[in-house]
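For this view, one protein chain was removed and the others were kept in their places.
Chains: A and B, in written order; residue numbering restarts at 1 for each.
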Amino acid sequence: MNQWEVVIGIETHAQLATVSKIFSGASTAFGAEPNTQACAVDLALPGVLPVLNKKAVECAIRFGLAIGAEVAQKSVFARKNYFYPDLPKGYQISQMDLPVVVGGNITVQVGQGDKAYEKVVRLTRAHLEEDAGKSLHEDFEGKSGIDLNRAGTPLLEIVSEPDMRSSDEAVAYAKSLHALVQWIDICDGNMQEGSFRCDANVSVRPKGQAEFGTRREIKNLNSFRFLKEAIDFEVQWQINEIEEGRRIQQATVLFDPDAGETRMMRSKEDAHDYRYFPDPDLLPLVISSEWIARVQSELPELPVQMRERFISEFGLSNYDATTLTANSEIAAFFQLTVGIAGKQNAKPCANWVMVDLAARLNKDGKEIAESPVSAAQLAGLIRRIADNTISNNIAKKVFEALWNGEGATADEIIDQQGLKQITDSGAIESLVDAVLAANPANVAEFKAGKEKAFNALVGQVMKAAKGKANPQQVNDLLKQKLAG
Amino acid sequence: TLCTAKKSLDPMSLTLEQVKRIAHLARIEISDGEALTTQGHLNGIFQLIEEMQAVDTRGVEPMAHAQDVSQRLREDAVTEGDRRAGYQAVAPDVEAGLYLVPKVIE
Partner (left out) sequence: MINKSLKQLSQALAAKQISSVELSSLFLDRIERLNPSLNAFVTVDREKSLKMALAADARIAAGTAGPLTGIPIAQKDIFCAEGWTTTCGSKMLANFVSPYDATVIHKMHTEAGLVSLGKTNMDEFAMGSSNETSFFGPVRNPWDTSRVPGGSSGGSAAAVAARLAPAATGTDTGGSIRQPAALCNLTGLKPTYGVVSRYGMIAFASSLDQGGPMAASAEDCALLLNTMVGFDERDSTSLDRPVEDYTRDLEKPLNGLRIGLPKEFFGEGCDAEVMAAVRAAIAEYEKLGATTVEVSLPNSHLSVPAYYVIAPAEASSNLSRFDGARYGYRAPEYDNLEQMYEKTRAQGFGAEVKRRIMIGAYVLSHGYYDAYYLQAQRIRRLIANDFVEAFKSCDVIMGPTSPSTAFKLGEKAADPVQMYLSDIYTIAVNLAGLPGMSIPCGFVGGLPVGLQLIGNYFAEGQLLNVAHRYQQATDWHQCRAAIE
């Protein structure tokens, strides 16, 4: 394995967030009865013609601007000709020689914590095209049923350069892209419904070799887990093939998640000749600089820009800022939290969102958007830590109580459950005195040089205070008394 | 690429195999006899077309449309409702709202 280098490029189909299809006025809503959202144009009745959806173009412009790409002043729609029952016209309207978006790149963070590193993935292009329908294979006694509701749904096909060198990098890229298209509101990102699907082009080559190996394309990966599993399987398979003296043949394969294997697509066995040519029914798409400028002015703050701001405005580390801008929901939650808790609490806000909240969400399998603890509640909690009303340990208790809906605010829970920190030095002193008196053995051990005995005494004081004593004050007083 | 392609473009070189390959590409069943007749016709037509090859068109912008205008855009609005019953009335084979075809193999 070690002498092999993996090379991965990814093609992603993101369904654009329009209400109607790219070339017709039929609805794109998911889940309708079969063929009830396939109009004359989608069905390719004789004589029908396509007219381009403005919103789809605007989505492409947004994407181009968000990745620092060139938005083509002129792009051209082409027909990709092949026969398939889910393709009613016998051709897909796509873009070939002149795509709407050219170049650009995305910076992704690979791995977590100490092992995390940044990687810039270059994009080749992004183009507009129409989706195909669906073939249903069950229940029709040797026949397939065709539902054309999805036919004509607008897609942005986003093509990366073969810049990724591991399945982890591939997944990191796919996740960043997934977050970005939702961030700029051009795709709902719903992978179960097929709104975001990846094809991975995978090849291997001996380390140090300049040329790429022969690639195989894994089609239609609709979860990050499958993306990783499929690539890992494929890489191992290719290495085995080569090591056993066989050559890799260029092919299109499907991943079978149950078997954990990739297999050749029979429908793509005979080499395709798609006979691309400019669609005579559609004229060149011309995008004015005024339009681009308007879209630019309407674009939200992008992840990269926000990350820079988090670093400069809040003094966050690069890692924290990157993690907090990994998707728009996390970023929004953090910004709300810090807005209420105050800039001076940015670092604890970041930690709470990235660590405690993230862990708790993970435990319940929830998304941040579904968090039972709101940003306002979390901010209220963080403020009580900051003003010493509660300790960090008690805060975890309060957080859990907020999670379980035991109170509307941190203050309410602190109040009702009597969790307010004891900071009155007189009260703490009497607790310390009582503990010292009751535990002569520990005192003796400490004086004999056993540092551990000190911790036991702290524990006893905290226990007596039901955890509410200010830990710093307890420490200081104990040290003082034991020294005296 | 024009020059290299030109060399290989002997119109009489459209072989029977090529005729069959094109027929398959176009999904048209063709018998050996039909392929032979078609080969003759196509080669005649390509001889007619061949006159084009001698023309120097360097620097000429290909003309894909009769008018030099740009694509008009529609507003994103749903304008088409459900007309499944009407559309499927002319379909050869439907069941449960689906168009039926011989089994699709992926």
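Here, a contact is a pair of C-beta atoms (placed from the backbone, for glycine too) under 8 Å apart; a residue touches a chain by one contact, two chains touch by 3 or more.
It should be emphasised that the depicted structure is a prediction, and the values quoted were computed from it without experimental measurement.
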So which shown chains sit in contact with the chain we cannot see? A, B
In the whole complex, not just what's shown, which of A:G9, A:P34 or A:P50 touches the removed chain? A:P50
Can you say which of A:G64, A:P88 or A:G104 touches the chain missing from this structure? A:P88
Missing-chain contacts mapped onto chain A: 40, 43-52, 79, 81, 83, 85, 88-91, 146, 273, 275-277, 280-283
Considering the whole complex, not just the chains shown, which residues of chain B touch the missing one? 1-2, 5-6, 8-9, 14, 18-19, 22-30, 38, 41-42, 44-53, 55, 57, 60-67, 69, 71-72, 74, 83, 86-87, 89-93, 99, 101-105
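The definition used in the following text is that only the chains that are shown with their structure count from here on.
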Approximately how many whole Å separate the CA-defined centres of chain A and chain B? 42
Please name which positions on chain A make contact with chain B in the complex. 18-20, 24-27, 33-41, 43, 45, 51-57, 74, 76-77, 83-86, 135-137, 140, 142-148, 254, 265-267, 273, 275, 278, 280, 282-286
Touching chain A in the complex, chain B uses residues 25, 27, 64-65, 67, 69-80, 82-84, 87-88, 93, 95-106
